[in-house]
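Below is one structure, written out as structure tokens; comments come after it.
Selected chains from the complex are presented in situ; the others are not included.
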């Protein structure tokens, strides 16, 4: 695991460069698809995944607390962690809202990611807590979906996420670095960002793409 | 029908709490899916549905006014009403734009809802008229779709809407309360909003989700 | 080809009116679907199409520059041109970002259109360069897609675009006027915009849609 602090990573790196370096390392499918968007494009999120796996249900089960594992996950969050909710393909639930945001933020969570929906979006934006979601809708999970496993490997919006994986989110989307490839990918990323600055400077000076690409090999 | 005024409902309630109370009343499918979005997330809309049912067409019919029923609906709007346009699954038309917004607003309409597209979005935003739509595109309905029935039961984006149903829209989406369940759902909603305030306050104070949920039973 | 300058067209016309006039001329399928959106709804784009046709790939080809034709297109852009990237139905690549925007803007390009994804969105917004895209995601094209033909007829998001076609983009979407119908459609558009102003004025004065439509025949 990297020796860089999350704050340093958030300040120096960004999704697009990490996506390129995941490609460079031969890891091709760790960027979220465009249907998952940040609630607030101005926020940046870096942290470690805590996963929750949902199951679609079509009725409440008498005598059961439908939120039991969800509550357990949120109450156990540590600073810098990011709940990643794999809600399934149906898009029937909005597992996240103002209450979970409030509790997560209090515990120092770095943000939240889900392929389900989010609600209470104005309150969440007001508290500047980064939430990446699969749509906005007012549907509670009770009677529609329930968490059945915590801290297991999941696929969220088609991307494999394991507990402890490093998650980056910004206006361009989300990327997840598998824990065992973390050092390699971050090293490539820190190297790439300097090359990009030179490319940009020369393009702004009017040099052709062809000549700039020949010099730095970056596009 | 409720004795609360639309203005009071707009001030005190919101989509997410009504969605929860529809669930509580056993009415599970009255929230619009996330693909229907407000043009302006800052506006709130509460009113009663006036429905229009579209048919896809692939040519203009000589001698026919393709807008006849559409015009009839808009010209007959009363204050607090909301045109709900069920445009079908093809997404081929943008039935709404600046002209219909202008005419509807003049008659006191509370907003407009459609599963088709909207256009003239900058002008509509400028007039602060709430429009909830299924996409932004410049396609006129003439030669693509035409209203064939007014004030009949429809499904708009998969949600059943009957004339006179109470429609709520805000940044979190849209919910529709069937007229004959209105009193029951609104009563639940007014009751729930007080409980939510307590939950939020205790979470902000750092109490665990588990203990707050045990006290108020709300999440 | 029209004798109006691009600047004049951008100032006086807009997507919705051109879409209506394409319909009027019997050209029904030249408006982009709502899934293609502007990065910045405040910008207007008018120019002539330069097309690039992508092919999905699943590996890099050793010894080949995957960006070769892409670079060639951008480096050959002339003022007022608009690169139109037909990336295919898979949505697997983000062919556009800050570097291409910088190089294109320097050459006077009027904007860019793609049915693939875009990244570096905050930097692109900051430079006020109009980009119309099929989603936001950090995925580089290298190893995922590569341009295989330039300046050929393409379909971008289902719309036929040929080199030299006139492309309009604004907050309401994008329309493309086939080059050989340009004069006819623009003439209709200049005529229609005066009628619309009268319609709007009378509706704002409270006249019924029915009576205004009877007078001007516009909706």
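Going by the order they are written in, the chains are A, B and C; count residues from 1 in each one.
FYI, a contact is a pair of C-beta atoms (placed from the backbone, for glycine too) under 8 Å apart; a residue touches a chain by one contact, two chains touch by 3 or more.
Small disclaimer: the values here were computed from a predicted structure and weren't measured.
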What is the total copy count for the complex if 3 chains are drawn? 6
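Basically, only the chains that are shown with their structure count from here on.
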Other chains in touch with both subunit A and subunit C: B
At the subunit B/subunit C interface, shared numbers over all numbers used: above half (same) or below half (different)? different
Do you know which subunit C residues sit against two or more other chains? none
State the interface residues of subunit C toward subunit B in the complex, per the touch definition above. 15-16, 18-20, 23, 28, 31-35, 37, 41, 171-173, 175, 196, 199-200, 203-204, 206, 208-210, 213, 218-219
Of subunit A, residues touching subunit B in the complex: 65, 67, 70-72, 74-75, 91, 97-100, 102-103, 106, 117, 119-122, 134-140, 142-144
